[in-house]
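Below is one structure, written out as structure tokens; comments come after it.
A single protein chain has been omitted; all remaining protein chains appear in their positions.
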């Protein structure tokens, strides 16, 4: 039971506001891949892919695909002006050196301490961590975009993750269909509340204490 | 008191015979730099330089120098067909990975165990090891070309080096104006004797036991 | 074309280098940049019990995935097998051993093998059991790091846009990925090139993999699979 496209787009649109001019950004699959649709055209942003691309552009028209120009998921993309190709060592060198400003990724669980668990579903096959650990540990800012609850209605934001961690203490911000949260000093702060939810909804659907930031904004767009 | 050009050329010519078709070769300064003069033109040899050149060709004509195309000593060279440029990491990667087949270098002392001492003269300033240690330790074959004795007439081939080592047990062959030696199982073997020297001259001028190889050749060219 | 270094050869000639039980390292990322002609050659020869080292296991019918799905590997060292469900099934069934390494660290381990460095230190996945288990650690300046060892292989297979007769190589766009690293890490390295050109035809500043790392060059017969994005 995923979110409808409208709520997914709301999350992606809000995430897009975190992207500033000049940033280098790595996007995960799922909701994060919707983020570029909401970016202002006059921003200079370089999208980074683990497989050695800096400066990814939109998907090509059908029939215009280049089999040697694909994103980390194996799907055709394009390259923008000033983009470049590199080997996998250099690609991850950018991440570990702190030159990737922001990563936006999905998750299975996030704890109030910023622990990220987004790579193993117990009982399912283990797919491998891919580049998730490097991105989670070393991107300058980590934003998680996800459904507020899992398909059983259980909170995905929790005191302690019960799923295997990808990386501990790495998440800075969480955006769900209910609102925007920041993790500051190992506590979860509600920064923005989305229509039609109320603070009590947040309390009911979140698996840890929620602090209400003094600057809390209620957004009824 | 170095050797005259005739003896230096004899050493270089003999060393050139160790270069086989297809080899990747790194040459030190001094006598080693004379080696290419004696190479057969139909050999495919790639000369390697530490500063990121594979496929060095001869010096350019005066006036044809390119300030951005110099050898590791800072002097202008040319590039042969199929040559390439790379960064210093890749250049030394070639050495450490065992892709450099042969290095020919000068030395201050060599021991019968193949220890190489070619980088510090006590009482003089320490210049730094440059790339000598990597080449000595990791080139597939290390040939030392040098005067048989130092300027005081003291043997440079010794039981144990008294000078600080560049690398231990790395030398395979020594070529001096007196003959050709191989180091096998930590013993020094005389393989070739050059005119006008006799075996007794070798014994007199060498600071360690000399084994006479059963295939010893006396060369009176 | 002149073949002065004897490196340009045929797929039939390199066939002998692929043998049961060998360690095989491959370039490519999700199949992009994996050498199709060499992979088909290994598959057709019936080689078994391979230890495969590379970024991922491709898709079941794409790239190195073809070898995995046909149960030719006993072990894989990779960062991800999610796009190849057959790999996951074989792992669950105990027919395939999988060693996972974080993607960038795997690339560095391959590079380390390629440039003759025995190991690197890393803090990636430090507190993750799957990454850290059985790995030594080292305390440096008060912080603990994993010791991540170099990877090499009996044979490396590489996919290139162009190779010259000395084995100098350039790559095409994102098909570069792990290829330049894999090219250095093989005890024997075979390049499959879309185009083979005479020595001197590549700009020496543009060459990504110097020919010194390359033992053989064969011509690619082109991709023999349908890409995932072509199937819809």
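Each chain carries a letter (A, B and C) given by its place in the written order, and its residues are counted from 1.
In this section, a residue touches a chain if its C-beta (ideal position, glycine included) is under 8 Å from a C-beta of that chain, and two chains touch if they have at least 3 such contacts.
None of these values were measured; they are calculated from a predicted model.
Shown chains touched by the undisplayed chain in the intact complex: A, B, C. Only one residue in the set A:44, A:162 or A:186 touches the chain that does not appear here, and it is A:44.
In the complete complex, the hidden chain is touched by one of B:39, B:133 or B:199, namely B:133.
Touch with the chain omitted from the figure is made, among B:22, B:76 or B:106, by B:76. Within the complete assembly, C:117 is the residue of C:53, C:81, C:98 or C:117 that touches the hidden chain. Screening B:47, B:92 or B:197 against the full complex identifies B:92 as the residue touching the chain left out.
Those residues of chain B that touch the chain absent from the view are 49-53, 65-76, 79, 85-89, 91-93, 95-96, 125-131, 133-134, 137-138, 164-168.
By the touch rule set out above, chain A reaches the unshown chain at residues 22, 24, 44, 46, 48, 54-55, 79, 81-86, 89-90, 92-100, 138. Taking the complete complex into account, residues 108, 112, 115, 117-123, 136, 138, 140, 143, 145, 147, 149, 170-173, 176, 204-206 of chain C touch the chain not shown.
Criterion: only the chains that are shown with their structure count from here on.
Chain closest to the overall centre, judged by the mean of its C-alpha atoms against the mean of all protein C-alpha atoms: C. Mean C-alpha position of chain B lies 36 Å from that of chain C.
The geometric centre of chain A is 57 Å away from that of chain B, both derived from CA atoms. Residue positions of chain C touching 2 or more other chains: there are none. Chain B has no residue in contact with two or more other chains.
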